[in-house]
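Got a structure for you, questions after.
All protein chains but one are shown in place.
For clarity, chains are labelled A and B in written order, and residue numbers in each chain start from 1.
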Amino acid sequence: MTQHWMERRPMERRQVLTFVGALAAAGIVVPRAAFANWDKAAFEAKTLDDALKALGAGSPANSGDVQIVASDIAENGAVVPIQAVSKLPNTERIAILVEKNPNMLAAAYDIGPDTVPDVTARIKMGQTSNVLVVVKADGKFYSAAKEIKVTLGGCGG
Amino acid sequence: MDRVSMGIAAFLAVVAAFATAAYAQKDKAQEGIEAYREALQDGNPAELYEATGEELWKKPAGPKNATLEACDLGLGAGVVKGAYARLPRYFADTDKVQDLESRLLTCMSTLQGIDTKPYVEAAFGTPPKEDMNALAAFVSGQSKDIPAAVTPTHPKEQAMYELGKRMFFYQGGPYDFACATCHGQEGMRIRMQELPYISSNKGAAAGWTSWPAYRVSSGQMWSMQWRLNDCFRQQRFPEPVYASDATVALSMYMAANALGATMKTPGIKR
Partner (left out) sequence: MGNPMKIRAASKDGVTEIKVLMSHEMETGQRKDASGAVVPAWFINEVTAKLDGKTVLQAQWGPSVSKNPYLAFKVKGGKAGDKVSVTWVDNKGDTRTDEATVT
């Protein structure tokens, strides 16, 4: 199995980032497009506030232009389809969080300039919970929330 | 009835009563469940198993180092398209009525020289039996959008149907359950799960056209044999032998009752 270059010794990664940082300062490279470093702080946050803080979102403004298209009830929490849509211009990032999951941040998408800010994912929900979609547009953060009930179907299997 | 089966009967009665009393709420919840199921349809992980099944179909295996491509599933050697919609059926070469998995075992044995005992004895979802789920996904997928066309005409097919029907109503096990206890009338449900009325065309179709299916709750691909095995387990019946006549009989009962319904296999379930 090939080892992904990002998994190598941290020293190398810091060296690379510093180099890119220098290029960025010189206006040559835009780091966001070049790398997608796994956001450990955000994914391993222990509270929703910490996850939002790690995403740089702080207290996102509630917005009707951020839409969550999902059924009100999931027949099983193992697979819950969520469509996260942003109607805000210059949407750069869409994140999906599940408030009551031990791992709150489920996914974060970097939206390319030609990509429609409309992504569908399937996430695990441990129990009935609010699902949050946080959008970064024009450098500012917005969000929407929807409660999704999780049932146990059949004989509980 | 002993205390436990009384308790269960009481539970089912309460559930049925609650469902009637809370009809308006049930509608909204039911709509939600239906929307959820609808959203799951696109992008069914069963497709990943279909691809694996197709590889297994075409891969030389066993002492004879042969593929399954000459296997006759009822429509002629190697014809996979539409075959699942016509199973179970009578096969002259084995002089038996066989369902898909029983027939796959026959082909694995005769064409590939494989000893099928490990496949019969292994637990579902473990090697080598797990291969059967992929093969079932592949073959059943080749009957997608084709109407179920099982009509027992051969005397052995008719006998198998009658056996299946008798088994369906046969009460046994510590809870005195029959298949019919859950699936023998309209409007039954366990929690949010409607239980199809399998003696009716519509109810049989609901079950028969959607298995094999990917179970999202366990992330596993379930063949029809696995689904039947789990029904026996839920009834606290002794475990049926994989691909035995008992299991083929029940499949025959369901398939024949589902006549004309469009196959949607492989399905996706909670």
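Here is the rule we go by: contacts are C-beta pairs under 8 Å (C-beta built on N, C-alpha and C of every residue); 3 or more make two chains touch, one makes a residue touch a chain.
Quick caveat, the model's predicted, so the values are computed rather than measured.
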- Hey, which of B:Pro60, B:Pro118 or B:Gly219 is the one touching the hidden chain? B:Gly219
- Item | Hidden partner chain, residues of subunit A it touches | 1-4, 6-7, 33, 36, 38-39, 43, 78-81, 98, 101-112, 114-116, 118-124
- Message: List every residue of subunit B that touches the chain not included in the displayed model.
- Response: 42-45, 47-48, 51-52, 214, 216, 219
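Just so it is clear, only the chains that are shown with their structure count from here on.
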- Query: Quick one: subunit A and subunit B, Cα centre-to-centre, how many Å?
  - Reply: 39
- Message: Please output the residues of subunit B touching subunit A within their complex, sorted ascending.
- Response: 28-29, 32-33, 35-40, 43, 190-193, 216-219, 230, 234, 270
- Message: Touching residues of subunit A toward subunit B in the complex: what are they?
- Response: 70-76, 78-81, 122, 149, 151-157
